[in-house]
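Only a single protein chain was left out; the remaining protein chains are all shown in position.
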Amino acid sequence: MKALRWGATALLILAALAAIGAHYVAPAGYEHQFRESPGVSPSAQHPLGTDDLGRDRFARLIYGLRVSLILAPLAAALTTLMAALIGGIAGYCGGWVEGCALVIMDLFLSIPWLFLLITVRAMLPLNISPESSVFITFLLLGVLGWAASARIICAGTRDLLKSEFVWLARASGFSGFKLLRLHLLPNLRGTLLAQFWISIPVFIIAEANLGAMGLGVAEPLPSLGSLLRELQNVVTLRPEPWRFMPLLVLIMVVSCFQTLLNKNEVRT
Amino acid sequence: MKRFLLFALALLVGPLAFAQNGGELRFCINSEPKTFNPLLAQDDNSEVIRYLTAGVLLRVNRITQKPQPELATGWKVLDGGKRIRFKLREGLRYSDGTQFSSADVAYTMQQLMDPALHSTTGDAFRSAEGKVTAQAVSPTVVEIAFPAPVANLVNLFDTVAIVSEKSPQKETATLGPFYMAEHKSGSYILLKRNPNYWKKDAAGRPLPYLDSVRLEIEQNREIEALRYRRGEVHLINTVSPAIFEKFTADDPSLVRDAGVSSDTEQLWFNQSPTASLPDYKRAWFTSTNFRRAISQAINREDMARVVFRGHAKPAIGIISPANKFWFNSKLKPHPYDPAAAIKLLQQDGFHQENGVLKDRGGHAVEFSIITNAGNRPRENMAAMIQEDLKKIGIKVSVAPMDFPSLIERISDKLNYEACLLGLVNADLDPNSQMNVWLSSADNHQWNARQKTPATPWEAQIDKLMRAQSSSADNSKRKQYWDEVQQIAWEQEPFIYLVNKDTLVAIAPGVKNAQPSTLRPQTYWNVEELALK
Partner (left out) sequence: MAALLQTRLTISYKDKTVLREVCLEINEGEVLGLVGHSGCGKSSLALAVLGLLGMKDGKVTGSIRWKGEELLTLKESAWLKLRGKEIAFVPQSPLSSLNPALRIETQLAEAWKLHQSGGKQECQKAILAALENVSLPAEKEFLRRYPSEISVGQAQRVLIAMAILHRPSLLIADEPTSALDAITQSEILDLFSHLNRKLGMSILYISHDLPSVASICDRIAIVNDGEIVECAPPQQIFFAPTHAFTRRLVAALPSMPQMPEKRRGASA
């Protein structure tokens, strides 16, 4: 098990390094169209071949990985922060505050948020740059994804409030922010961390879903999601296994996060 | 001797024998037909049923693009296009046995022109206010009169299904090669051979060869391709370049490139005065030099080669050379010439600063192209335009969106800058382009529903379009239409990108197929098709 975790960490670090150093690792720019060789098989020049427009698949994969690996954790952090704040306050205050917050959370969980995302995404100005579009996409994911985590945080806070050490803390004169900071938050840290780690792969996949509908990252910037769109015609795909690389990398990244997540859960 | 005779007979029949096995031809339609009334058919799927079942007075040959006799043995256009007389075949019967006569034609026209029916097929005949009258002169001669000359009058009858006046089965009694036998909603439609069909092959054998045609309702084009590959269906009318490539790699005999089609793919800028655009952008988009420069900066050859893998030709203008009669052959392809594009832009005061193109007012030139999400070729074309225009310092963003949102933007809200879409030209005749080229038309996309033409050239096109529409003389009409094509070529309100090839899939077991670039591409001669 330990070896597995080390492996996962190593793989993630490798992926992160490749993504960060994309400029040096990639054989070409992600948008450069080799128009003389569209859709070619892997070669020394194009390790994963080229796509329909002659763009180097390997370069696009690395740049796509960069986009997903940088922005998904940011969105996850945002979501966790919002969940901690809203869930924590709801659980701490209890009563009608909690009731209201729970209703809002239920609302957020029950609305088809993918649909909401599409709507919001469609309202963006058309001239938006690819960089902003991807940023906004993840921002939306982060802003919209807090409800499930907040529910867990809220329940966790409520349970903690009933716990004996919180009672004792109250009996010792702790209250309000000090109680929250010293006695609630440190004990929610595990939950928050778990929510954070869980959110990362969820967001990577959510972006992939959006990308598959053409609503993720704008051309020509790649993301793991937009690269997966190529697999949509899977029924008629030629036997070109290298086309599955983005999927493989996505699975790899997600399962690495999953492996690390398990470790984190064990610790807390 | 007797044996020898038999042998000789076998020799004679041999080449035809395979064509007589009957059998069931299968292909997919993408959804339920909206109607089975041939007079009301408007959507693609209803038209498929009409094409396979209905008898028509004449048919436009999909290869020669010329009308040829069907129920009518001959016709004559009279009074400069205000009247047409048909001479009909004798002794024909509907699928249910009812006799066919000129009264049926008169009845059909009367039904078709009934305002209560709202038939779009009928609308094409409404050249002016007034009544369309049809009169059975004799059992084999019928005359139809119109209040004003009708352009393209003869070819219009290609879509008029002749229904029976007397048959108890009403419009389900057919004169075509098949009749509808079974319909399982959402699943399939079964058409059976019409035993009373009049046509015979060269050897005098009754047509059609096929016993039945089974139309499978299948929305997903990928699954359609898969079913074709498994041999479950025999035809696909249009396959995507990607599937074409894949099939070619598997087995070249699975698919055929029937040549360049009349469909167009085009880019246009929003020139509407009511659009929510900054003034400087409207100034770019309404400038002929700007549009021509963009057109010259786009590498159409690359587009045809990369996006369509060579199964497309750089577009020249409104209609493609596939439209043999109406294409203006004097027009030449737009050259790819970024240097010339920059010169043109300089005439308008554009200049480059650190590789960024700026207009007179110092605004960096950038615009967005919307197109329908999920259409890979269009998204790829947009990505290529993005790269091409980057070379002359223009920043393009590509915004794919779902089709309803796109339509809302281009026809209602007008909140877009440029749009990349295609146009299907099912009809060869310029009259079918009236709803695009008249400045008052709804589909005059770059600036629709104008009260008065915004530019002199649009005014000129209006004049020419009206002129061709009110004339029945095709050579004159050709002159008008050539001029429209010329103006459109110079002004480029639509920047035509490519004409896609018609890529069809016809199973090797289907005999006598003659794929055409016109619909229905694979089975337009369905009565002659046979299965091995």
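Just so it is clear, A and B label the chains in written order, and each chain counts residues from 1 on its own.
To be clear about the criterion, a residue touches a chain if its C-beta (ideal position, glycine included) is under 8 Å from a C-beta of that chain, and two chains touch if they have at least 3 such contacts.
Note that the structure is a prediction, hence the values are computed from the model and not measured.
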With touch defined as in the header, list the contact partners of the absent chain among those displayed. A
Which listed residue (A:Leu182, A:Leu231 or A:Ile251) would be found touching the missing chain in the intact complex? A:Leu182
Touch assignment to the omitted chain, from A:Ala3, A:Met123 or A:Ala171, lands on A:Ala171
Even though one chain is not shown, chain A touches it at residues 163-165, 167-175, 178, 182-183, 186-187, 189
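Quick note on the criterion: only the chains that are shown with their structure count from here on.
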Centroid distance [mean C-alpha coordinates] between chain B and chain A, Å: 46
For the complex, give me every residue of chain B touching chain A. 222-223, 225-226, 229, 242-243, 245-246, 249, 299, 302, 305-307, 309, 366-368, 370, 373-374, 376, 379-380, 382-384, 386-387, 397-402, 405, 415-417
Please name which positions on chain A make contact with chain B in the complex. 31, 33, 35, 38-39, 52-54, 118, 122, 126-130, 213-215, 218-220, 233, 235-238
